[in-house]
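Every protein chain except one is present and positioned as in the full complex.
Every chain is named by a letter (A and B) in the order it is written, and numbering of its residues begins at 1.
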Amino acid sequence: MINLVWLIPLFPLIGFLINGLGRNILPKSVVGFIGSLTILLSFGVSLGIFFELNASEIKSFTIPLFDWISAGTILVPFSFLVDPLSTLMLLIVTGIGFLIHVYSTGYMHHDAGFNKFFSYLNLFIFFMLLLVLGSNYVIMFIGWEGVGLCSYLLIGFWFTNISYASAAKKAFVMNRIGDLGFLIAIFLLFSTFGSVEFSRIFPQAAQMASGDNMLILITALLFVGAIGKSAQLPLFTWLPDAMAGPTPVSALIHAATMVTAGIYMIARSNILFTLAPQTLSAVAFIGIATAIVAALIALTQTDIKKVLAYSTVSQLGYMFLGLGVGAYTGAFFHVITHAFFKALLFLGAGSVIHAMSNEQDMRNMGGLKSKLSVTFLTMMIGTIAIAGLPPFSGFFSKDEILAHVYEHNKLLWIVGVGGAMLTAFYMFRMMFLTFYGNFRGTPEQKHHLHESPGSMTIPLIILAVLSAIGGFIGLPEVLGGTHWLANFLSPVFAVSTSKSVGLTLDHSTEFLLMGISVAGALAAAIFAYFKYVKRSHVPVPDSVPRPALLNLSYNKFYFDEVYRAAFTRPLDALSGFFFKVIDKLGIDGLVNGFGSGATEASKGFRLLQSGNTGFYIFMMVAGVVALFVYGFYKI
Amino acid sequence: METVTQALQGVPLNHYILLSAIIFTIGVIGVLIRRNAIIIFMSVELMLNAVNLLLTAFSVHHNDASGQVFVFFIMALAAAEVAVGLAIIVMIFRNTSSTDINVLNKLKW
Partner (left out) sequence: MNLLLLIILFPLLCTLLAFAKGPQLSRLSFAASLVPLIFTFIALGSFVPDASTQFLVDYAWIDNFGIRFKLGMDGISMMLVLLTNLLIPIIILASSKHPYKKPGAFYALIFFMQSGLLLVFTALDAFLFYVGWEAALIPIYFICAIWGGENRIRVNLKFFIYTIAGSLIMLIAIIFLHLQTPDNSYDIQSFYALNLPANIQGWIFCAFFLAFAIKMPVFPFHTWQPDTYTEAPTAGTMLLSGIMLKMGIYGVIRWLIPVAPLGFAEWGQTALILSITGIIYASIIAFTQKDIKRLVAYSSIAHVGLIAAGIFAWNVQGVQGAMIQMLNHGINVIGMFFVLDIIIRRLNTRQIESMGGIAKVAPGLAICFLIVLLGTVALPLTNGFIGEFLLLIGVYNYNIWYSAIAGLTIIFGAVYMLRMYQQVMLGQLNERTETFQDIDGTEKTVLVIICVLVIFIGVYPQPLLHISEAAVSNLIEQVNQKILVK
């Protein structure tokens, strides 16, 4: 089965080709079927590989396909790596991918670009699988940029809206900034280790001293790549804008899979990062800063998808925080649980938007609980999970990260718990504004309200179940579990584990930490309940001025405006300067100067040709005399 | 013949050189300062003849006839030149009703 791993990305590729080439001929039902089926097939193969790997003694297989690039000492094979980390990621991508494909058949049913949408979605899965499966950094980079492309295509799916198209461009460009870092890191890896294959780099790196300058540089550049892809400070502003895409896209790409690629990459390179503690501190710092900043912005957003987007950024920040303190398993655990509940929340939001006839502003919602009962219930499970309340999945993963953070740095832990409280608050705020109180939309919307079709609610229910029980794959010892996930992933993180101190907290401290964070989250949820249900508070319309702090949060701390002033405008000005002054005046001026210089000189010299015969004769005589003088005196 | 040659050789060579230099200079100045095409033309002839004089003088002085052969060449050439040159001047006069060379300033730029 493991040798058939190449089938996994092949199925979506075939799906993409069929749907893409046949987009004008095939009916929607066929396209939807092919699109979903290919992913299901990939999921099936992934599942087979998972069970085989679980039973196998050897935990890492490299499957070579062909030599992709070779030049001199550079050799880049096209090959796949199957190990516990990639297998789990495969399951997430294909599993959740399949659910979202099914959901999309319902959600996108009325859209004219249905066929195009499915071909893009299949292409995305193909690239994401390449990213996950690549056995070296260059293949990973193919997937890395490829998912960026699909993200571009899908954010700009409704491209006639120019602001959507701009959001797509912004996402691509910001990703590319990170990609440059990744690319240079690849070059450094080539020159340091003579290869980009994971299986050649990691054993060599394990021999190197901790804090080696080259390792710090490499990991820092890899992290730059991760910052771009996983929307961390300072490159996070594209992700909220990316909500311009259709909601299934937000769920699949901008919540569950693509944006976690950065975490996947760092977890994959854990040996390098463990040996570069300085970079790890930076990872932790940027992670927590992003988590807090995004959470603060999410507090005041009124667009349901924007709240979820900032929440995603914030949760990604937690994952980086986990990586930064060396809790690779914990961070990856959070990737898994986050994929469940955030996909669920986005799809739920999509269901709400679907029911509300494309209304996204929560100020125009309210009281949807009775009309959309399935959506409400499943979303509530997702909200409880993300808020970190036991026994739902988010509690276990977040708690594992926070326990490691506590061990690492108490101050970071306090900030982290503060962020968790903010999370609980804005998530419940979103739920209460949307589902409780009175309906605030137009009568037409009210008339049109309906629960979504089965193709949409079934994925919601499956995801809700997963969000509820998914945490038990990593049930910690303190709660009587064995932490299956940590055991399964242990071969991947073995070297890192041996080079760092494990978790040494005693059980009572762990219980205490859990207690504090759960209490905090509960308090925040109750506060939100009082504010938005009991007092029926509704955020003010845009025309009403807000207090300064709220305004700052509502306007996203003016990041976009600052970037525009700091980068876009100066570069455009520089462009004009280069073109008009240096190119046109400077270089062209010089070149044309030669031409006009010759013309001017000729204008001067032609005056000698006066046409006056006497003058000519005089010049002739003068010339003869001059020749004589020259001949006699040799001057 | 002997006596003629001897008689001629009796005149010092410097006198011939001086005379022909004077005639040549008159010719040059005539070409430079006069504006009448015919006079310029005549001045050119004057220069030619100054050279002829010099050639014959040296021919006699060295008792070598080849110098006089050159003179005949030059005279033949001058005759041809006169024929062409006068024809041009006649044409100029027909066209401009003048022999002033300053009228002929079309040949420029």
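In the analysis below, a residue touches a chain if its C-beta (ideal position, glycine included) is under 8 Å from a C-beta of that chain, and two chains touch if they have at least 3 such contacts.
What you see is a predicted model, and the numbers here were worked out from it, not measured in a lab.
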Using the whole complex, pick out the displayed chains that touch the missing one. A
From the list A:F43, A:F141 or A:F341, pick the residue that touches the absent chain. A:F141
Residue among A:I25, A:A71, A:A548 or A:L607 touching the omitted chain: A:A71
Listed residues A:G15, A:G156, A:G366 or A:G441, member touching the removed chain: A:G156
With the full complex in mind, choose from A:L411, A:L571, A:A601 or A:M620 the residue touching the hidden chain. A:L571
Across the whole complex, the chain not displayed is touched by chain A residues 66-74, 138, 141-142, 144-146, 149, 152, 156, 159-162, 165-166, 169, 172-173, 176-177, 179-180, 183-184, 187-188, 190-191, 571-572, 574-576, 578-579, 582-583, 587-588, 591-592, 595
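Criterion: only the chains that are shown with their structure count from here on.
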Measuring from the mean C-alpha position of chain A to the mean C-alpha position of chain B, what distance in angstrom results? 101
Okay, in this complex, where on chain A does chain B touch? 606, 609-614, 617-618, 621
Within the complex, chain A is touched by chain B residues 28, 31-32, 35, 40, 101-102, 104-109
